[in-house]
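Coming up: subunit A.
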Amino acid sequence: MTHDPLLRITDLAIDYPAGRRRWTPAVRGVSLHVEPGELVALVGESGSGKTTLVQGALGLLPPVARRRSGSIAYSGVEVTGWNDKRMARVRGNYVGFIPQDPNTSLNPTKRIGHQVIEAVRFNAPRPGTAADYRAAALESLRTAGLQDAERVFQQFPHELSGGMKQRALIAIALAGHPKIIVADEPTSALDVTVQKVILDHLAGLRERLGIGILLVTHDLGVALERADRILVMRAGEIVEHGPVRQILDQPTDDYTRRLLAASPAQHHGRLRDNTSATGLVALEARALSKSYKHVHALKTADLVVRKGTTHAIVGESGAGKSTLAGILAGFTTADSGTVHVGATELTALNRRELRTIRRDLQFVFQNPYTSLDPRFTVRRLVEEPLRAFGVPIEGRAAELLKAVALDESYLNRLPGQLSGGQRQRVAIARALALNPGILVLDEAVSALDVSVQAQILQLLVDLQAESGLSYVFVTHDLGVVRLIADDVTVMKDGAVVETGPVEEVFHAPQHDYTRRLLDAIPGRDLRSTR
Partner candidate 1 sequence: MITRRLQQPVLLLAWLVVLVVIGWAVAPQLFTSYSPYAGDTAASFAPPSAEHWFGTDRLGRDLFARSVYGAHTTLTATLLAVVIAFGIGTAVGLIAGFSGGIADTAIMRVVDVFLAIPSLLLAMVVVSVLGYSTNNIALAVGVSSIASFARVMRAQVLSVVHQDYVRAAYGLGVGRIGVMLRHVVPNSLSSVVALAALEVGTAVLAVASLGFLGYGAPPPQPEWGLLVAEGRDYVAVHPWASILPGVALAVVVIATHRISTSFRKEHSR
Partner candidate 2 sequence: RGGSSAEASDDGTPVRGGTLQFALIDYQRSPDPQWGTNYAESLIGNNITDKLTWQDPDTGEITPWLAQSWEYNKELTQFTFHLRKDVTFSDGTPFDAAVVKANFDQYVHGDQKLGINPNGASLLPGYLGTDTPDQYTAVVRFAKPLASFLQASSFTANAQPGFLSLSTLKLSSAERADPKKIIGTGPFVYESWEQQVKTVLVKRAGYHWAPASIKHQGEAYLDRIVFNTIPEASVRTGSLVSGTIDATLDVGTTDEKPLADKGFTIISRGVSGTSIFFNFNSQLFPTNDIAVRKAIQLGWDRDAITKTVLTDSYSVATSVLAPSVSGYADYSGSVLKYDPEQAKALLDAAGWVPGPDGIRAKDGKRLTVKLLGISNLVVNKPAYESVQQDLTKIGIDLQLSVVPIPDYTAQVAKAKTDWNITAANRSRNDPAVLNLAYGPQLGNASFLTADSTGIDVAEVSATLGKLELTLDPAERKAAAKAAQDLLLEKYALVSPIYNPAQVIAHADYVHGIIFDAQSRNHFVDAWKSDGK
């Protein structure tokens, strides 16, 4: 018993149906184990089967999935094939789970406190009083790093920020005093500062409580910095595993090497020197302000984008980055202030004129899962702007796909048949279709794993070199900023706190907040440890 790991998965294989009596394997014979007090990171590209594997471990697979082989044991107790009733005794009180998306993972109509109390109650060794449960729940919220636990206890999910919700979910996972926590990308939706807090917290819990953690992530930086051991997953298989040092020093698998090479932290300069930069102004915003009913989202912000350069906008969640980008791209109207594209004042245009200017000004959305019409094929998606302006379309779709490193075979697919990275590439191809001069990208690569992210960043930089494009690039990842940006603007609470060339800002941050952002970059120390 004492020799058994907290979790041991042996030769697990899981399939999804792909039509009549045909199955596609999502996980193919994976084995792994997690020891007490150990943090194991599971990294891999989007669609490699990480979530499926984790779901399999907890017995939370969707009904359509089928476990073909393998076994799961917690501290030596075989739970493979247990029904929900028996698994209920394992979940929560032996293994805690932190889901990927904090926004949908809390019941919107119940107070946070209630949701934590449930977790306490289900897993209490013996029935307690309401007061006991309440105390335990508050305790759990505090443990999860919510200082103001009493207040959060009374609040509803929609009243919390993403980071707070994620911590509430951690509190729920901790409430049953599990021996092991499985966390499925617990921070990928959060900005770096919050991400750091949460990861620090998980690490602290491991040390203080001696629990085991299985951390799923697509961010190699995070894995290298935090984990004891790393498992690299690709196409449903573990292609590499071992202690961090070993992975870092002697990666045996090609894919791991590519992952390592693609990590933004591995670079200190721009991906490619900017040869197309000019002194001309492509886009200029003056004194932009915007308020929503309660929030002052933007407070007299200024921004100047030089022609042929990349201007990055960084800042924590809610800083007003998307609001600013939306105004620049003509989606949102500012309460006051002006935007000039070349000589035209954007803010003064009517709907028809705005349409014309879009030939030159394109936008890429943060989330590739929602920005493509699910009913359109890739071909129709890419051709849509061409049709809108009556531009000849012969052969353009294939050309554009090639530009984003996709081959023609994708033309007839629907977005649902593409991985996240592929979708984002389609979105970028679409934005490039009209040969715009300016491209506004709102966190266009944040949801992607590093290898795909690297591909896309390379593409952007190459395009810029070829055709002198200007980019406005919204991101919360300073590592990415260093890779592609010429200038950077740091925002906080709707105001610009710092702006200037990347080197200047990074080497000599003027503002305290900028310094905090820089500190929070994961994998920052990798170079020095190497």
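Note that in this section a contact is a pair of C-beta atoms (placed from the backbone, for glycine too) under 8 Å apart; a residue touches a chain by one contact, two chains touch by 3 or more; residues count from 1.
The candidates came about this way: all candidates are chains of the complex that A comes from, given by their letters.
Small disclaimer: the values here were computed from a predicted structure and weren't measured.
Here subunit A is shown alone, and of the candidates 1 or 2 it touches 1 within this complex.
By the touch criterion given at the top, residues 19-20, 329-331, 351, 355, 358-359, 362-363, 365, 367, 370-375, 384-385, 388-389, 416, 427, 430-431, 433-434 of subunit A touch candidate 1 in their complex.
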